[in-house]
Structures are given as structure tokens and as C-alpha cells.
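Please see the structure below; I have some questions.
With one protein chain held back, the other chains of the complex are shown just where they sit.
Letters are used for the chains, namely A, B, C and D, taken in the order the chains are written, and counting of residues starts over at 1 for each.
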Amino acid sequence: MSTVDEHEKDMPSEDSGGKGPPPPDPEQKNKATAYVIFFFFVGLIASLIVGWIIFPQLLYSQKEQPIDFNHALHNELVGDCASCHYFREDGTFSGVPDLWSCIDCHMDVQGEDPEEEKFVTEYVWEDREVPWLIYSKQPDCVFFSHAAHVLSGGMDCVTCHGHIGESEHSKVYQENRITGYSRDIWGRNISGFKRNSWDRMKMDDCADCHEEARDSATKDEPRAPVGRVIDNIIRVAFPGTYADNRGGSVQTQRGACFKCHK
Amino acid sequence: MKVGRRSFLSFIIGGAAGTALSPLPWKLTDDLSIWTQMWPWTPVPKDGAVSYAGSTCTLCPAGCGINVRMVDRRAVKIEGMEGHPINDGGICILGLSGLQLLYGPTRVKSPMKRAGNRGSGRWVSISWEEALEEVAGKLTEIRAQGRPEALAVFSGKRRGTVPALLSRFMTAFGSPNFVTAASTQDSYELALHRMQGVQAAAGLDLANTDFLLSFGSGILDGWGSPVRMFKAHSALKDGGGKLVQIEPRLSNTAAKADQWISIQPGTEAALAFGLAHVIILEKRYRTQFVSEYGGEFEEFRQMVMADYTPDKVAKITGIDPKTIVTLAREFSRSSAPLAVCGKGGGDTPGSMNEFFAVHALNALVGGINRPGGIWAVPEPGDFGWPDPEMDETAARGMQQDRLDGAGAPPYVATAALPNRFFEAVAGGKGYPLDALFVVESNPCFTEPDPETVKAAFSKIPFVVSFSSFMDETAQNADLILPNHVYLERYEDVPNPAGFNRPFVGLVQPVVDPQFNTRNVGDAVIALAQGVGDPVASAFGWDGYEACLEEAYPDQWDSLTSEGYWMAEDFDPAPWPEAFETASGKFEFVPEGLQRGYVPAEIAGEKGGFPLVLTPYDTMRISSGYVGNPPFMTKTVPAEVLKGKELLVELNPQTADQLGFSEGGRAVLTTPTGAANVRVHLYDGIMPGLVAMARGLGHTAYDKYLADKGTNVNRLIGPTADPVSGLNAAWGIRAKLTRA
Amino acid sequence: MDTALIPEGVKRDPLWKFVLKLGPVVAVLIWGVVAMLLCWIKGLNQTNMNDYYGFALWIWADLAVIALGGGAFFTGLLKYIIGKEELKNIINFAVLVGFICYSSALLILAIDIGQPLRGWFIFWHANVHSMLTEVAFCLSCYFGVLTIEYLPLILENRQLDRVPFIHNLSHNMHEIMAVFAATGAFLSFFHQGSLGGVAGVLFGRPFAFREGLFIWPWTFFLFTWSAAACGPCFTIMLLKITEKITGKKLVKDDVVRLLAKIAGWMLFTYIIAKIIDTWYWAAVTAPSKGFGLMEFYSNNGFYGIWILILEVVVGGVIPALILITAKGRSNPKTLTLAVVLAVIGVSVNRWAMVLQVMAVPVMSFDQWALYYPSWQEVATTLLPVAYGIILIALSHRYLPVWPQERELNPVEATAGPVSAEAAPGAESEEETSAEPEPAPAQA
Amino acid sequence: MKQERPKKFGMVIDLDKCTGCGACLVACMSENNVPFKPDESDKLTSITWMRVYQLNNGKPYPETDICYLPRPCQHCEGDHGHSPCVSVCPATATDYGMETGIVSQIYTRCFGCRYCMAACPYHARYFNWWDPVWPDGMEKYLNPSVSVRMRGVVEKCSFCYHRYQTAKDKAIYQFAEGERDSTDLEEDEYQTACTQACPAGAIIFGDLNNPSHRVHQIAQPDEKHAGRPKNPKAFRLLERLGTNPKVYYLSSRDWVRRAGDNYLEGEGKLKRH
Partner (left out) sequence: MFPFNFEWIWDMSHVVFMGGLWFALTILGLGMTYCVIKAVIDTAKGKGAHHEEH
């Protein structure tokens, strides 16, 4: 903020003297301006392409499952998810079945599927666990209680895991090259929009669902996000309008951090 | 030109705007922070099904039951076993650190053969077949030469099937030199043997004691079965009982005691006799016991009356006569008083005179085999194995004198004399040894004056270590046949230290062997087979597991289901049947008791060494054959270990006289050796004493333990007790000079 | 060779001399950068900080540097809001110093945190109850303000100013500078205060804890106050140093004296408040927690009562008395002494409110912890100093920092095409810039 | 979902029983994946969620007396959950849970500013100055219930919150299977690792709000006076600062109780109600 301009403002700026070089040819100037604008858009569009299309391609590696697993077929045979993805007696969730769970049926090759043959010969007979790639694997800092959600909360698998149980082939596993996250956690859509409850499994997605649950505990129907914002504003502007429905956390007034983190 | 530059700038601005409007910078920022949350070099423990596996801890003689938490096949945590008779859910610091030993970097991962000079640290891995063949070959050679006695075994344990197998092997092979490490328990056993005429372990009925008088025993510093002692102490506190600690240093036990009485070190026997004096004088003893079962009581009475008046004792011990009288009254007034002795953690035997005196005190108040007193617990018998067949060579070998002189006059009743064993070998006394097996022990570190041990090693051409860890002894061996760590093997733990019922704990494998190791029991059986008949015929088992099961035919069900077997309804022999001495009475004046006060022997002239060095034990340092795991070393206070330097405790008054301030560097010299130390000023220690923690100063093991501090055993040579022949050194004269 | 970039009408060293003089400073800068990289790559184990000294040299440097950078907001406030027009002659320099101080503070913070790549969590996942959140937000925002204030100065570089857009931009920014300055003052009030709050709210640390007003402990206000008092002192101190080094008088004495007078009165009132605060704390607050005053100052090897005396008397009362007397501030020697003492005083205050807070044992059985910084900490703390010197040197060389320089240091005709017009004084200064120049850039 | 009554987990440590053996330290380290370095003798950089202090009465031999004081995180409640550390965390990485009274620390959220450490008068918070390194193979014993902390973040005692979680999961499962009447936990179903391990039984853990729990019965917290113990043998560390901690200590020795707080010279004992 040099003081030079302090005084400059007192004088008409159009009043430029004739001492300088002659003003440039207007046509030439227009042309130059067009170039400048053109290159601005070139840069803009190029970077948008890089950011929206090329970058996501580069960010995720694509990995095939060691065995192409047919969920639909198995589901037909065993009836429900819990047959293989069961609760242990200590209330923990078994997650992806280990070899031991499969051996009952797959001690020997049963059908003609080469994938099954591969499974039996390369893993069962070799007593080697299958290095499954887990689409919905949460990072180590997360404590997720299947018991609380499924046994207490009565949620079904589809809400978070989608219709994987109906798949006939294992989809490609995409892993973030920087973080090691499965892409299903952050969501396939790079812009972060989701259509279904199972499209993404980030903390905010947990929070959204819990917010709805909290609302529905006190109100008759779940609120739309906009409605919630309005409620919140009313809550601040007119304290005492609503019953206090705070969670245990002193910091966030939601669930305490330790509820979901370890 | 101008257009070009401006257009380029415009392009950059457009690019920046576009980038900002794309997910790239934002996702990248987010992902980079997530990357820091999941750094690939920070381990993520694998999740799995949780289960618990029960077993018994063998890291000390306590025999605690443990529950190991497993995640799939990994052991992730050791916890105390609820309801276990010894530790009931509690667990000590060493037991908790066990997994660091199991998965630790100092494990010997396969049989190893020395490649360079001894101690050079150069080894080659060999197969078990090669290793066993090499040892068997050597043994065959020794037998072929007709001198089977040239084989010796040094075992850390004396009880249980593994020592029994080793002993059996030695008998069948023909060598009397089966040497075991000694502890307070050996002194106790000898006291019971001399005074009660029984071959039994001393069991303390702590549950019913209401007055515990400890003559320097580290009740809360690792003495006996530590967790059991801790629980007993807490129960004493809850029940309004009393603990009195007599020792010259405010140890953790002394600090927790209701009364701490500082005493001139080495004069504990005199105090015990002094208390007896008061009790007898005031007729506070248990008349029925003394009159009916007290052997030579009159002689005892005369002795304490003449030589141990409170004033005389006060002069000897430095304790106020009034305190002595009060203590005697309180002790004898209690309904179930109990006096114990054996200094510190109880890893070293002590002066028999002291054991006799303290045991006599228990007898005076009628505490022998009574609730709240001290019980004679029968030693586990033999395992019902038929005697091994001995050929002529073996029989001839067994006729030879033991190199340590145990079992022969003057130490007839002592089973083994480890201190004399190494002295004899190092000094070239007796016949030379051709081979030595070292099992579950680390004499190059734990024995007093380890230099003598090393000198003894240099006289033995073939040393085989069975250690699971690359400890000092394994480093000085020629061959290592690594044992499983306790979490990988079967074993029995009979009669835990100080427990007052016949008891066997079962060690069971909770994880698969992590490395190419073998149970030492299996190795011995294989060796016997390698040597051939008649040794082999004494070892007809398929393997150690079968042998173990056969050893406990009646207890096996209980062992496998409960993890232990205990004689629930055991009652100690009532007084009429309790004493198997010649007189059938309790001998108040056993053979070997010193009449009149003789100051305890201590090495070093007073002139050159104005101070007295005493070692002390702490729960946070494992001073036994297992080196401190990293977790334990982490808990060692900075007042004990700073960097690699050990601090010795010194009373501020003494420090002032010597010109030391807190942390000052010094050279600690004793007649046995010298070490660089630092000084920690501690008000809780008698002036004139220097106290040093036992268990540091390892040269082997890993960077978490090696070269930290000084091994106090290096500074204190053994002193043979005239009765037992066992090491009775509780200290040594010393001097501190500025470094 | 860089004459085209140098402001018109002033004399500067030849480039080679300039570079040579900056050489050692650049060396220090590189040393600092190496230490900084070590801290980032290997982690904070490179420092001598520990679990007792979670805050140490760096946080002190941060607090001190921000207090000293307070000259920018306070001078801005005086000029743009209160209307002390004379201060326009020093405001550029004050802004420059502020910019350096705040950018340094942000850099040090970025090194100081254990997980620099997650540093943005402080904004994104902000906990509004934390004083540190307030610090972070206001600090970054005010740094933005300082950038906005410093930017026109850069844009007025002789060559940049030739571009019409840039010229217009800097012109427009000047037009509404008062708005920015007001925002800056608002933000500064809160972050200077919240830096004081950082220590003052620690109710687990009786040495630091102060009662206060609503959520703000008294230290909140004392910090703002002391920054307003000592920031200008620091600006004056640096001005004196710059004048010494360049061998030129750059700002007129009346301007300096005005600023010194205001700073003096601020310091005077501040130190009265500080004494009252200290007394209340020593007599009421700390004893209520079981602490006597001397327990904070004895039984340790370093933190004696001398710290309090140095801070309050030597670094507070004395400079305040010098500065509020006309005689004191008109004598260049006493003026310099006073501003140096004030700078020391505020630095010691920040030192005590960071380091001593960490050192004092709170549990009766705990011990004093002493600390000395590692070379990496020292180097990274000197890094901003070196960077500051370089930035001042560059600004001095290439930017029109000093409105009064040409008037005070007329350049002889031989020096170049500039020269003669310098005389008329500040009011008609703009005319001097009308000089056409060789304009090599057009070639 | 039914609302359970808020719990307030706390601890009572009997200093008459504590022997300073260090089992709680290792139980904690082993349960919570606390790392170790080759040299841990600088206690100012040594991570021990549970630390055992040695107190002494300051008297010369032979009047000397010492006492061990294990110090886990005190899980201060402060004023309505505003413990010294929680409100200062700029990134919401530490939190006070009203339902359990436990002060949490989220390592992946923490960015290592160490303000909470400056705030804690108990030095219960530790910074990871180094990357945690386990010797090759030793990482096998790591507990999957607790995340391993990366370099550059603060960590502290969590009252083994993961044990609460696992116990809860088990209760939910058993409730769903009809094996129990409610998902409420019994006192012994949630115990910290140090409590479980203590060979002297000196540590007692439970819900201070629950009159049937031993901690409540022993400490007898006075809710009218911010949880101050009514048991005359009990005291809390630095109660006068208003930290309102949830760890109570018992001692029969006057000098030990007095060492728990700061008093001006000549100041009488803190009055109790």
C-alpha cells in the first residue's frame, strides 16, 4: 500500500500524457485479447479433463479377485447371507469366510466351473487362505459393530453392501493408490454424489443415516436434509423449541468419537 | 512475443481455475492426509476370531496359570487365569511380557553350530538330525573312552519331568554330575530336613496368616510365587493382618509393610534368636508344642537366653531393644504368625543359620504344619518309571564323586552345589569334563561370579546349550539345540515355590512352534536313542508328550481339563506324625547350628572397602535365566537405569561423605570386580550401604537389553554356607570412587 | 543489470554487492530449510521437545513473532481507521514486517505439528471451543489481509506497474484499503487475544490459568494489548536497523516519534494492566489452587523470579516511561533502547507463557522439566529470520517501500536519469515517478 | 432403541495395596499396542499410558516412606465434560463421551499440535515422537482391537474402551439369541487390562453412577460436589484445579493423601463434606 497511489486517485486517470510510446493498434490489440481469452479456455478445459477424467483413472488401481466368486449361485444354495457371513459367539462378525467355512462343501471339485476348480486345487488342497480383496473394508481406525446394526438395529445387508449377493461375478476391486482404500468406501462417483445408501461408506454416510435415525426417534418421519438445516437454525434462534436430543459427545453432540473409532 | 507471453499466462490462469474446479486438488489433499493415517510402515494387526488358550507360565518357579488370548493363530495377550489356585486371575509383569519372548528377536531359530571361536557370535544353522547326530557321536565317544562321568548337565530346574528325564539320562549314561541351580527353596528344604527330618518343600499357608514377619524376604519383590504373595498381602491388608519387614533398605516390601525395621545386614539370625529370647523369657511360646514336640528345647533356651538378650541383639543388629521386645510380643500374640526368610526375590540360597533361627521362631509359636503357618509339603515322588538299566560303564561312572561335592561330607544333605561345581571345573579339581549340557538356565549370567563360570566353560571342550534364546551361555556354547518357548510346548510345573499343597501345573502349547525348535524332553529322548543301548532302553517313549502323560496317570484328566492338578484335601501331617527326626521331635538345635553369635561371613577387608554392596530384586527386572523383555525394561525407573548406565542407591549422608551428588559417576569396586556406575541418592537405605539392582548388565540378547547396566553377580562372588555348601552371599564389601 | 526493477529516484547497491551481502543470510536460510525438511521427513524426534515440553521453542517463536508483527495491524488501525495520516510513511514497512512475521508463524506452525499433511484438519474439523482453532483461523485470515495489503506494494514495482491491469488493480486496492485494514484489525484483535487465551484457558496449569471475561481469560486482552504496544516498537527497531545497514534515513523523525508515542502509551497502560493481572493471579487465582507465587519460580535451574522482573520492569515499565516522555523518545539513543527493551519484554512474556507453563510441575510429586532446543529447532527458528531479512532486502531494493526516501536522500545527478525532482517533498512525490525510463523490457 | 442410563466409568486405586510392581504398565502396553524403543530411560519421551510414580515423604533415613501411585488418564469430567484437554483440541480429535464418561483420543484425526498435552496437568498424554517399530516378527502379538498409532499423534489411556465395545457386541449377540435379558453389561464384563492384571488387586474399575458397583461403594462420589469422595481414605489428584477426575485413590497414610493435591504452606487439609 504505497502512498504513491494515494494521490494518484485525485487525478483523472484518463489524463495520460503523450510522453510514452504510441498506443498500440486497436485491431492488433483486439486480436491479442482474443488470444488471451482463447488460451484461458484452453487451459480451463484441459485441466478440467485432467481433473475429472484422467486423474480418477490414474488414482485407482484395478485388481481382479483371486477367484471369480458367484454370489448369486451360492445364495441360491445356502439361502441367506448369514450362512457364510455369520456372527461369532462373542458377537463379532466373521466377515469374509475363511477356508474352513468353505471346506464343508468344497473339499473336492463339485461342478465344472474352472474358478471352483482353481479354488479347490490351489487353495483348499494347499491349505492356503484365499487373499480376497474386500470391497467394504474399513480402515483400521474404524470400529464397526455389525451386531449393533444388524442384531440390534435390524438393518439388512443391502443397505450398506448393496446387491452384491445377487452378483454372478466378482467385480473389479479398485484400490486407491495413495491411501490403499477400496474405491467402494469413497464411492465410485468422483464428485462424491451418491444415489443409493450403499454407494459410499465414509464417515459422513454413517452420520447421515444416524441423523435420520435420530430424527425418526423423536419425530414421526425422517427429515429431508434441508428440513434438518431449517430445524437447526430454529434451534439456535429459538432455544427450547425442540426437545434436546443430543448425543453423548461433548464435542459434536452426536455419538461420542469412540463409538466408531478405535 | 507479447501475445505469447500473455496467452501463456492466461493459459495458466485458466488451468488453475479448471484445476480448482476439478476434484484433483481436493481429493489429493484428502488422500494425502488419509495416507498419513494409513502409513504403510505402520503395522495393522490382522483381525480374526478370538479364543483363549490356557496354560502355565514357566518364566519363574511360581507356576501361575495363564490364559492366552488368541486371534486366529496368533497369541496377542497373556492374562492371568481366573480361579487358578496360585494366581487367581492376577499376573506379574514378566508373565505379561511373555509374548515378547515368544515372538522376540533373540530366539534361536534352529539348531546352531559354532563357526568361529567361542563367543565370537558366528554360527551356522544345521538340521536337527545333524545336531543330534553330532551330540550323540560325542557322547558315544565319551562312553567309549569309559569315562561317562565326563559329561555334566546343568539344569535350571530340579523338579518336573524334564529334569527327571535329564537325571535319568545321566544315570543311564553313567555320570553323577547332574547339577541344578539353587534358590531359597533349597535352603528351606534343608532346614526342614534337619529340623523336622522330612524331605519336603516349605509351603506357606498365607491364607490364614495374620502376622507376617519377613526377614528381608521380598514378599512384594518377587519372593516365592510373586502373584500369590501379592494377593496374600492384599488379603492381609483387607483382613487387618500385619506385615513387618526387616531389612536395611526400604524395598517395595518394606514400603508396603505396616512396619519397616532396618537392620544391620547379615544379622537377621541374631534378631530371630533375640525374638526367641523374649518369647521364651515371657513364656509366650506354644507350650504344648514345645513340651511335647520340642527336641533339645532346653539347649536352645539356654543358648538364646545367654547369647541373645535384647541388648546384645540390639548391639549386633542395630535395632532398638524396645523394638525387639515389642516385635516379639506382637508376633507371639498373633493368632497365626508366620516368619519367613530368604532374601530379596529368593533366587539365591542363604545362610542356614538364619533359616534355622527363623524356622525355630515359627516352631516356638506353634506354626509348624498348622493353619497360617509353614507346612511341609511332600516332594513329588518319582514318576513310576522303572529304574534305568545301567551297564558296567554307567555303574562305574556313577561311582565317581560328584564334581560339586554335593551329597558327600560335609554337604551330605544338599542335592547339588552349582557354585562349587563351576569353581571345581574352573580350578581343575577332580576329573576333567568332556561335555556339558546347559538346560533352561543361563549360568554365565545368573551364577555369582560369572567369570568363574566362563573359566569353567573354557575347560570343557564341548558345551551344548538347549536355550530358546541367544543368552550369554548360548553364546559361549559350541552347539545350540533350541528348546520351544513355553507357549509352544508341553511341560509340568510341580510344587510351585512356597505353595502349601501338592500341586502340578500343566504347560500346554498355545501356538505352533514359531521356529525350528524342539522340546528339550524330545531332544533328550532322541539323544538317548542316538547313544544306543543301554541308555536308549531307558527311554522307551515315543516322545516327550507320551512320557509326560505317563508320568501323571492319575492327574492327567485334571491337568488337561483344569490346566493343573491340586491335592484339594491335603492336610499337613499333624504334630504327632510330623517329625521324622531321630527323636521324633522338632529339633530346635539342628546339626550345624552355630552356638553363640558369629558374624556372617562377608568377603573383603573393611579397611580398603568401607561400604557394603547388596543386590536388590525388583519385579521390574527379571534376574533369572530369562532376560528382561523390552516391556519390562521400559518400566525400569530412570533412578535405576539411565541410558546404558546403572544407578546404585546410596544414602544421602554417605554420598555427602564421599562427595557424590545425584547422578554422579563412580567406579564401584569390590574384591571380585569393578564397574562404572552412577549414584542415586535414596533416603530409604542404611548409611554405608550401596544397593544395586540385580538382573541388568546382560551382554547377550538384543538392543533392548544388551549392555545396559552392570550384572551385580559379577561383583559378588559366592560364599559357601558351612552347613549347606550353597551360596550364602548377601553382599560384599565395596568402595565407591569418583569416575 | 537490474536497474530497471529498482524504484526510480533512489540509489541502491550494485547487484553483485547486494547478492554478496545476502550470501550469509541465504546460507542460514538453507540451513533452516535442511532442518525443516528433516523435521518433515523424519518427524519431530529431530527436536528436543518431549512429553513435558509439548510446546517449546517453536511455539514461543510463533507467539513472539506474532506479537511483534502486531505493528502491522496497529499501525494500519491508526492510519486507516483513526486517521493518523503521518503514519503513511511507515505503514508500508509495518505491513512488510507484519507479512514476514505472519508468514513465518504459519511456516513454523506447519513444522511444529506432528502430521503436517493433516494440518488442514484444524480448519475442516474445527473445534470452535479451542483457542488454537481461533488462532488458526484468524491467523490465516489475517495473513490473507496482510497479503492483500502487501500485494499493491509488489504491484507497484516499476516494471509491474507498467501493465495497465496491474496498475488498476493496485490502484483499486488502495481505494478500499481501509476496509481491509478494518477487517485486519478485527481479526488481529481476536487472534492476538486467542494466542493469549491459549495459555490462559489451561485450568490444569495454575501458572498459565487466568480468570477472565466470558470465555476469554485476561491473558486474551493482555496479549492483544501488548502486541499493539510492542508491535510498533518492533517496527521501529527494524526501521532503525534497516537505516543503520543501508546508511540512509528512510523515515522522518516526526513519524517515528508519533508512532513511538502511541506505542509508549499503549505499553504504559498495558504494563499497569499486566501488573494488576500478575498481582491478582499471585494473590488470588494461584493460591486458590494451592500454589504460592514463589513455587512457580524456585527449585529449578532456570525459571527464577528474574524472568518476571525482566518482563515487567525491564521490558515493560522502563521502556514505557521512556516512550511516554517527549525527551525520551526524541533522543535517538533512548528511543532505540526503549523499543529494544519493549521487544525483549514482550518476548520474555511469551517465553514464560509457553515454556514456563510446561516446566512448572503441577502434581506435588512431579518434577521441574528443563529443556534446551536441538539444532534443528534453532535452525528452523532462524529460518524465518533469514527469510525476513531477505524479503526486507528485496522489498527495499525493488519496491517503493519508503515514501520519504527520495526526499531524505536526494540522489546526485550522476546517479542516473532520476535525480532532481526529488526536492518538492512528499506531497508532490508522484511527479517523480513520471520519469520515462530505458524500458529494457520492451526490447 | 432404548436409552440406557449414562454411565461414568471410573477407577479406584488402593495405594495401600499397590506394590509398584509394574504389571499394570505392561498389561496396558500389551493390550493397547504401545510401542517401545531401544532406550526408554528418558521418561519424558517414553509412552506409558499407565505410569507409576514413586512418592516419598521427604524424610531422611530411617523415617523415609515411599508410596507408589499408578496414574492412568484421569478421564476428567471437568465441568460437564469440559475436561482440560477436550475443549482445547482444535481438530475435535479428543472427546468426552457423556454416555460413558470416557475421554477418547482419535489418532487418525489428531494432527499432533500437542495442545492437549500442554493442558493436561497429569502428563497422561503422550506424543509419538518416533514411528512405532516392532522387531521383526514381534508385530504378531499386536491386538487388532486397538489401532497402532502412527508417528506424530498424541495417545493416552482409553480405559480400554475397546473392551467395552467387545463386551457390548457380545451382550447384543446374546440378547439377540435370547441368552440374556438386556444388553446392559455386568460389572465384571467390562474391566480394563490393568485392573484385570493387577496381582495385588489394587485397581477396581466400574461405573461410578451405579450404586451396585464397587467403585461407587468405595469412593462414594458426592455428586453435589463434583464427585468429591465421601470416603475419608479416598482422594483425587489435583482436585482443587477443578478437573473433576474419575480416578480415585485410597490411602491410609495422611502424607500420601496430602500429596495428591497442592496446599499452601500452613494450609490445613482440604475440607470435606
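Heads up, the rule we're going with is that a contact is a pair of C-beta atoms (placed from the backbone, for glycine too) under 8 Å apart; a residue touches a chain by one contact, two chains touch by 3 or more.
Just so it is clear, the structure is predicted and the values come from calculations on it, not from any experiment.
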{"item": "Residue among C:L15, C:V28, C:C141 or C:L321 that touches the chain left out of view", "value": "C:C141"}
{"item": "Contact set of chain C toward the excluded chain (per top definition)", "value": "123-129, 133-134, 137-138, 141, 144-145, 148, 161-162, 164-165, 167-169, 171-173, 175-176, 179-180, 183, 186-187, 190, 431, 433-434, 436"}
{"item": "Touch residues of chain A, complete complex, unshown partner", "value": "8, 11, 13-17, 19-21, 23, 203-204, 207, 229, 232-233, 235-236, 251-254"}
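Just so we're on the same page, only the chains that are shown with their structure count from here on.
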{"item": "Chain B to chain D, fewest steps along touching chains", "value": "1"}
{"item": "Closest chain to global C-alpha mean, per-chain Cα centroids", "value": "D"}
{"item": "Interchain centroid distance [CA atoms averaged], chain A/chain D, Å", "value": "36"}
{"item": "Residues of chain D whose C-beta touches two or more other chains", "value": "42, 46, 54, 56, 82, 87, 89, 92-93, 108-109, 131, 147-148, 150-152, 166"}
{"item": "Junction residues of chain A - those touching two or more other chains", "value": "90, 92, 139-141, 251"}
{"item": "In the complex with chain D, residue positions of chain A that touch it", "value": "87, 89-92, 139-141, 143, 145, 147-148, 151-153, 217, 247-252, 256-259, 261-262"}
{"item": "Chain C-touching residues of chain D, taken from the complex the two chains share", "value": "42, 44-46, 53-56, 69, 78, 82, 84-85, 87-93, 109-115, 117-123, 125-131, 150-154, 237-238, 240-243, 258-265, 267"}
{"item": "Chain B to chain D touching residues, read off their complex", "value": "36-37, 39, 41-48, 50, 71, 74-80, 87, 89-93, 96-97, 99-100, 102-105, 220, 226-227, 230-231, 233-234, 237, 250, 252-253, 255-256, 260, 262, 514, 619-620, 630-639, 641-644, 651-653, 683-687, 702-704"}
